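Yeah, one chain of the complex is gone here, protein chain that is, but the others are all in their spots.
A and B are the chain letters, set down in written order, and residue numbers restart from 1 in every chain.
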Amino acid sequence: MSPTTFSVAPGEFVAIVGANGSGKSTLAKLMNGLLAPTAGLVMVDGRPTTGTENAQKARRAVGMVFQNPDNQLVATIVEDDVAFGPENLGVPPERIRERVDEALRAVGMYDHRFNDPHYLSAGQRQKVAIAGILAMSPDYIVLDEPTSMLDPAGRRDVLRTLGTLRRERDIGVVLITHAIEEAAGAERVIVLRNGRIIADGDPHEVLTDEQLMAEASLYATKANRLARRLAAGGVAVSADLITIEEVAQALCL
Amino acid sequence: MNGRSPALGQYYPAKSPVHALDPRVKLFLTALVVIGIFFVHDMALLLAAAMLILVLASAARLPYRWLAGGLRPLLFILVFTFFIHVFFTPGEVLFGLGPVTATFSGLRNGIFYSLRLTLVILFSSFITGTTTPVQLTEAIESIMSPLKRFRFPAHEIALMMTIALRFVPTLLAETETIIKAQKARGADFESGHILRRARSFVPLLIPLFVSAFRRADELALAMEARGYTGGEGRTRMRVLKVGTADIVWLAAGVVVVAALVGASWVI
Partner (left out) sequence: MLVELDAVGYTYLANSAVADNALNGVSMAVDEGEFIAVIGATGSGKTTLAQVMAGLLRPDAGRVLYEGADIWRDRKQLPQRRRLAGLVFQEPERQLFEMTVEDDIGFWPRNVGVAAAEMPGMVEKAMTAVGLDYEAFRGRSPFGLSGGEMRRAAIAGILVMAPPLLILDEPTVALDPVGRAGLLERMKKLNREGTAIMLVSHDMDEVAELADRVIVMDKGRIVVEGAPRSIFSQGELLAKLGLELPQMARLAKLLADKGLALRSLPLTLGEMEDEILSALGESPA
């Protein structure tokens, strides 16, 4: 990655988009101290992430969920896996139980707490992974392409869970994805290309910039492409609509 | 999924006093009983031990048929042991069969030793039938933990066992998929002489290894992200606690085994 500067505020919902190889995963791992920057600083809550103690604190504050639902779970029982994080942090046993139950309820997997993760769907496994992070009481969650290996039902489930978490807990969410439709729902979108940030702003500005998106090897959403075509054809719709719902709304007013 | 756990014997889910016992106590008792049985050389005592199994089975709510089913994979060894003793023990001849002769003492020994082996297998089924693999690894970790003082990686070994258990079904499923995918490309894992067949496994083993290493990599990263730094300073959500029931069973078990062994010395 080349020198990059940006920040994420508490409670924000930021999407980071880019093609494969643009540096998205590297950026993710820098955010919680899994990787140390070779230049510059990564700071979490005002503290740098380098050094063992700082890295630990960073991981407590910034949780991370990865792409492959399978390769994040360590236990044969859902609740045991969710307990893994708090156990690592040295949380007292009774408190762990509370946190685990609460995290599982927050993602809607409490009824599955005794199940073997192998027999859950991929979407359910991702929710268990999210619960495992929630149980660590993070201030931010970074999700590195959490839905790319899921079917549409699983994807909806995970995104809905994220929405609920943001509303109810004020956790900052950084969603790394190459599905532009997912990024359209964010407050802010950052575009990566070859290890550089080439845009950082409102999705309606960033995701509608044709040249920018092409540069980043990304496509605008179908809704946006439609809106632009209609606008060019004389229809009274704005060219910066990015979701199907927005287009429907605009056409029927 | 009902009680099938391919990795560590079969678990039979039920609510029984035996299921609820501390797994460490069960491990200890199983070891004690299995060792004790080998001191028994009197048929009557052996039959008494067999009675014990029936009693235990009902206490543990394990169906007799299920228990008997646990013998099936080892049936060959039992039968083999029986016949070895029947035909190769010197003594009074029962009947001849070509080059070998069966003897009365052979018959008696055959029954005794195969019965003893059967009992060992059945007693072992009690622990795997009433204890989940997770409980067993917790028990092993707990038992090993005093050794941490001597730099013994008790926690790491227990974690390795847990992770291995977790991934066995996943890797098995992947193996199946890779076999099918290579078959779709004309791979033949069945025919040919032994060397050829060994080589035909390369397209199965290499992808499996690559996949396993990739999983390990990703898992390690995820564990680190969840604050894992080794066993130091870790707490556990579930703590094994020995209760009154455990102590009672422990005492009873020790007494019974002592009685069995003692009786064998005397008789």
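In this section, contacts are C-beta pairs under 8 Å (C-beta built on N, C-alpha and C of every residue); 3 or more make two chains touch, one makes a residue touch a chain.
These figures come from a predicted structure and were not determined experimentally.
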{"item": "Touching the absent chain when the full complex is considered, from B:H41, B:K180 or B:R196", "value": "B:K180"}
{"item": "Contact with the hidden chain (one of A:A28, A:V42, A:I77 or A:I180)", "value": "A:I180"}
{"item": "Residue of A:D45, A:D151 or A:D202 touching the missing chain in the full complex", "value": "A:D151"}
{"item": "Where the unshown chain meets chain A, residue by residue", "value": "19-21, 67, 115, 119-122, 145, 148-149, 151-154, 178, 180, 217-219, 222-223, 225-226, 229-230, 233-235, 244-245, 247-248, 251-252"}
{"item": "Touching residues (missing chain, whole complex) on chain B", "value": "1, 174, 177-178, 180-188, 202-203, 206-207, 210-211"}
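Here is the rule we go by: only the chains that are shown with their structure count from here on.
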{"item": "Where chain A and chain B are represented by their mean Cα positions, the distance between them in whole Å", "value": "43"}
{"item": "Chain B partner contacts - residues on chain A that touch it in the complex", "value": "29, 32, 34, 52, 56, 59-60, 63-64, 66, 68, 70-77, 79-80, 83-93, 96-97, 100, 116-119, 129, 132-133, 136"}
{"item": "Chain A partner contacts - residues on chain B that touch it in the complex", "value": "1, 133-134, 159, 162-163, 165-166, 169-170, 214-215, 218-219, 221-229, 233-239"}
